[in-house]
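Removed: one protein chain of the complex. Kept in place: all other protein chains.
Order of writing sets the labels: A and B. Residues in every chain begin at 1.
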Amino acid sequence: MLSGGFQERNLMTDRKKPKRVSLFIPCLVEHFLPHVGEATARVLARAGVEVDYPEAQTCCGQMAFKAGHHRDARRTARHFMEVFEASDFVVAPSGSCVGMVRKQYPVLFREDAMGLDRAAVLGRKTYELTEFLVKVLGIIDLGATWPGRAVYHDSCQLSRGLGVREEPRVLLSGVHRLEMMELERAETCCGFGGAFSLEFPVISEKMVEDKAAAVVKSGAQFLISAEPGCLMNIGGYLEKQGEKVKAVHIAEVLANRAGESWK
Amino acid sequence: MEVKTEQFKEMAAKAACNETLNRTLRHAGESFRALREKGFSQLEDPEGSRRRGHEVKDRCLSRLPELLRLLEENVIEAGGVVHWARDASEARRIIMDLVKQYGVRTIVKGKSMMTEEIALNKELTRKGIEVWETDLGEFIVQLAGESPSHIIAPAIHMNREEVACLFEKKLGVDYTEDPEALTMIARRVLREKFLGADMGITGGNMAVAETGTLALFENEGNIRFATSLPRVHVALIGLEKVVGTWDDFGALLNLLPRSAAGQKMPTYLSLITGPKKAGEEDGPEAFHLILLDNGRSRILGDTVLRESLFCLRCGACLNVCPVYERAGGHSYGWVYSGPIGMLLNSALLPPGKARDLAFASTLCGACAEVCPVLIDHPKIILDIRRRLSEDPLWKGRLALEEVLPMKVYAWLSLHPGLFRSAALLARTFQTLMTSSGRWKWLPGTLARWGEKRRIPLLKKPFRTRWPGLEKAIRGGRKKH
Partner (left out) sequence: MRSGARKQILADVKRSTGVWHGEDGPEKKDGSPARPPWIPPETPWDEAAKELEALSDKFHLARSPRELHRVLAEIVREHGISRAIRWDHPLLEELKVDASLRECGVEMGIPARKKEGRGFSARADLGITAADAFVMESGTIVLRSRPGWGRTTSLLPPVHLAIVTSDQRLARLEDLPGLIRYWRDEADGLPGAVTLITGHSRTADIELTLVSGVHGPGIVHVVGMDPLSLPDSTGLRRSTRHQWPR
């Protein structure tokens, strides 16, 4: 997808825009990819919302939940729900964490009516970054620039989990000087799966190997994804194998403007 | 069938390094996926059809007591006999009694996962009965002394050279690698067996209570043979195969052949109602239907696991699973493999026996996306994981090093101040343990991760950057 000239293509310019968005920073971003958090904040600011960051946030509980430790996950989730209780909107640069809140909190609190209620309220106002920009704000062009050829990798949690496939693509098509290439089997899992990559290393490696091969085959210079885990997995593999392809988060791409260094 | 689910990790790792197997499974997956897509694209309303399939299975399972009775009544009225087996050993005993009753020496079998569940062949062979698998793939794995590795294509893990050697050795024929020639050899050998067999044993895809009819789907014709030539036909089905009406059947007919191989119809669909009628020259004199529980009545009452009984055995989930593609069917260690295998093996075997299977998933959801009856595999897998962690019946012994890091992290997550301090501590540790951006030492599993990937470094956490960031955003807002 080629980006044409810089055009204001906001879909609903006279729509009353939300006022406040609370940043929800996933653990992997917090500790390993903090610049992705920064990019997210800048993108949201540029989109015209007021951004805040509830400092008491720690973790959404996804890791414990997926390991089967529901009791622990519930405690963490209650803390999380408390932290974001007062927020109008909660936005995270990760499909898996948003999926946790929207789809798995109701499972976690299945037998706790009050928790279930709070989870429902929170779920309705929690969004992944690209879906928030496109579906809630109606923005598809942020005036970003990113010269080069790139492919987009769909994370399982974002595409199949939340049904978010078009939004990232639409946003990328608006990025100036960015040439999007075809990625074979873009929706196939990259093999991260959190603890899976540690518990079943051989299979995980085979999966990331295939994914990396597809990325290299596409001729892209950049691998873009909206999922921090996938980026660390595929990007980490590409780097160790000495490939030139750079893995970047979509927030970084959308935050980038010609002649500006925000890093 | 022997249970080897505890060896999953080992067997899967080995299979993943087998280049030939990799290529085969990858090619098979791609082919089946393309067929399925074509098949479903021909439906007017694919999503509606899947929802209807889900609804039919849900309703029929909810009405199972009534439907079982009705099925029995109608099978008996049609001249058949109905047996009830609580578990594998009871089922085997029923079959052995029938073998004795009818003086059976040779049995021909259609493909049936149920007969694998009850380990029937071994028992029959032990008692000196000649048993012949007649589905080509099953015939091949039987000769090889192996078990099937895929629901639809049992011998998919073997290449033509292996089959050629096998036939040469076990059947005494000239060596040939040509699939057509090999198939014709099997046809010749098995035809002789069909003509001389005393009993045909099949499974069943569905049993329609409305008329007491067993529905059998196939493409080869071996099931037609097994149900037309021998004197006795014994069909073994799980309780969950029963549907109420022919309309229910129709809804599932819409889905099964398309989902399995992109077909509108299987080549042969045999609707069997009792034995042959007076005057017929082909068909069994006696029809025996065995209804097997083997844990299903228990699963039926489990609100989460129950959905795994909706399975139509189409194999679509296997064909999209990236883990199955690399691990192959045998790694799953029991009758069922792939995503549905994770569910059924976990549900039917003693709780916790198939522990590794529940964790050998990235929860990518490709399976749920293609399931014709909308089974939500990831949801069920997550609940199995919950039981493995918190349900005394499933737990078993959990290793400390498996649990401790999670517990510590979970506790820290409740205390933001400590969370921040812990991060600082971790970064200090990192400074000590790295040089020029490379880790010098890490605990086992993390180090293993770093064999093929660059291990990420802990950075100054986002929360420490926020104050500066906030100013920049607020200050620069006017420009934007």
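Throughout what follows, contacts are C-beta pairs under 8 Å (C-beta built on N, C-alpha and C of every residue); 3 or more make two chains touch, one makes a residue touch a chain.
These numbers come from a predicted model, not from an experiment.
Asks: Which shown chains does the hidden chain touch?
Replies: The undisplayed chain, in the complete complex, is in contact with B.
Asks: With respect to the chain omitted from the figure, which of B:Lys264, B:Lys407 or B:Arg438 is a touching residue?
Replies: B:Lys264
Asks: Going by the contact rule already stated, which one of B:Ile140, B:Val335, B:Cys367 or B:Ile473 would touch the omitted chain in the full complex?
Replies: Only one listed residue reaches the unshown chain, and that is B:Ile140.
Asks: Have a look at B:Leu182, B:Cys311, B:Ala327 or B:Met406 and name the one touching the chain we're not showing.
Replies: Residue touching the chain left out of view: B:Leu182.
Asks: Identify the residue among B:Glu37, B:Asp247, B:Glu402 or B:Glu451 that touches the chain left out of the display.
Replies: Checking the options B:Glu37, B:Asp247, B:Glu402 or B:Glu451, the one contacting the hidden chain is B:Asp247.
Asks: Where the complex has a chain not shown, which of B:Thr5, B:Thr115, B:Gln142 or B:Thr211 is the residue touching it?
Replies: Answering carefully, the residue with contact to the hidden chain is B:Thr211.
Asks: In terms of residues, what is the contact footprint of the unshown chain on chain B?
Replies: Missing-chain contacts on chain B: residues 24, 27-28, 31, 59, 61-70, 77-78, 83-86, 90, 94, 134-137, 140, 153-156, 158-160, 163, 179-180, 182-183, 186-187, 190-191, 195, 209-211, 213, 219-222, 224-225, 227-229, 239, 244-247, 249-250, 253-254, 263-283, 287, 291, 293, 297-302.
One rule holds in what follows: only the chains that are shown with their structure count from here on.
Asks: So what's the Cα centroid distance for chain A and chain B, whole Å?
Replies: About 33 Å, centre to centre.
Asks: Which stretch or stretches of chain A touch chain B in the complex?
Replies: My answer: residues 25, 29-35, 37-38, 41-42, 45-46, 48, 51, 53, 55-59, 61, 63-73, 75-76, 79, 104, 107, 156-157, 160-161, 187-189, 191-203, 205-209, 232-233, 235-237, 239-241.
Asks: Which bits of chain B are touching chain A when the two form their complex?
Replies: 9, 12-13, 16-17, 22, 322-323, 326-327, 359-366, 368-369, 379, 382, 384-390, 403, 406-407, 409-410, 412-416, 419, 423, 426, 445-446, 448-463, 465-466, 469-470, 472-473, 476-477, 480
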